[in-house]
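See structure below.
So, subunit A:
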Amino acid sequence: MTAEALTDKVDDLYGYVQERCLWHFSSRSWDRQENIDGVLAKAGDMLTGREPVLESPNDRLQFAEAKSMVEDFRERFPWLREAGDEEIRQLLDGLKERLVDIAITQSHNRELKHHLY
Partner candidate 1 sequence: MPMVLLKCDKDIPEREKHIYLKAPDEDTREYLPIANAATIPGTLSERGCAFCGAKLVIGGVLKDTIQMIHGPIGCAYDTWHTKRYPTDNGHFNMKYVWSTDMKESHIVFGGEKRLEQSMNEAFDEMPEVKRMIVYTTCPTALIGDDIKAVAKKVMKDRPDVDVFTVECPGFSGVSQSKGHHVLNIGWVNEKVGTLEPEITSEYTMNFIGDFNIQGDTQLLQTYWDRLGIQVIGHFTGNANYDDLRKMHRAKLNVVNCARSSGYIANELKKQYGIPRLDIDSWGFSYMAEGVRKICAFFGIEERGEQLIAEEEAKWKPKLDWYKERLKGKKMAIWTGGPRLWHWTKSVEDDLGIKVVAMSSKFGHEEDFEKVIARGQEGTYYIDDGNELEFFEIIDLVKPDVIFTGPRVGELVKKLHIPYVNGHGYHNGPYMGFEGFVNLARDTYNAVYNPLAGLAGVDIRVPEQVAPILLREAA
Partner candidate 2 sequence: MSDCETLVNPSPEVKVSAKARGGVINPMYDCQPAGAQYAGIGVTDCIPLVHGGQGCSMFVRLLFAQHFKENFDIASTSLHEESAVFGGVRRVEEGVMVLAKRYPELRVIPIITTCSTEVIGDDIEGTIRSCQKALKAEFPERELYLAPVHTPSFKGSQVTGYSECVLSMFKTIAKEKTQPNGKLNIFPGWVNPGDVILLKRYMKEMGVDAKIFMDTENFDSPMMPDKAVEVQGQTTVEDIMDSANALATFALARYEGGTTGAWLEKTFEVPNHLMSTPYGIANTDALLRKISEVTGKPIPESLVRERGIALDALADLAHMFFANKKVAIYGHPDLVIGLAEFCLEVELEPVLLLIGDDQGSKYKKDPRIKALQDKVHFDMEVVHNADLWELESRITKGELKVDLIMGHSKGRYIAIYNNIPMVRVGFPTFDRAGLYRKPTMGYQGAMELAENIANTLFAHMEYTKDKEWILNTW
């Protein structure tokens, strides 16, 4: 896949998360990171045919979030069905990078670093 094609596809996924999801905008940097990592890991499992681990309550939560997202991804982005495991990994890595960038690294939200809720 060309870099541009990859970017376009990541754009689509990113656009979806920005418009539909709330988990990357939780209250503090650390819980934003936790959600982004967790939900995308579960999404990766689902998209590559692995059974997601559902041990802790938080696993279940991230699974629930990822499940809706993956279903919508599949419906909205037909190209995803053709993607192989490696491409999925690249796409999700790209998505994660974008989400971390907007929600954490480059966020102007002055409350992200507060040590208390």
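A quick word on the picks: all candidates are chains of the complex that A comes from, given by their letters.
In the analysis below, contacts are C-beta pairs under 8 Å (C-beta built on N, C-alpha and C of every residue); 3 or more make two chains touch, one makes a residue touch a chain; residues count from 1.
None of the values given here were measured: they were computed from a predicted structure.
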Interface partner of subunit A in the complex, by touch - 1 or 2: 1
Contact footprint of candidate 1 on subunit A as seen in their complex: 18-20, 22-23, 25-27, 31, 56-58, 60-61, 63-65, 67-68, 101-103, 106-111, 117
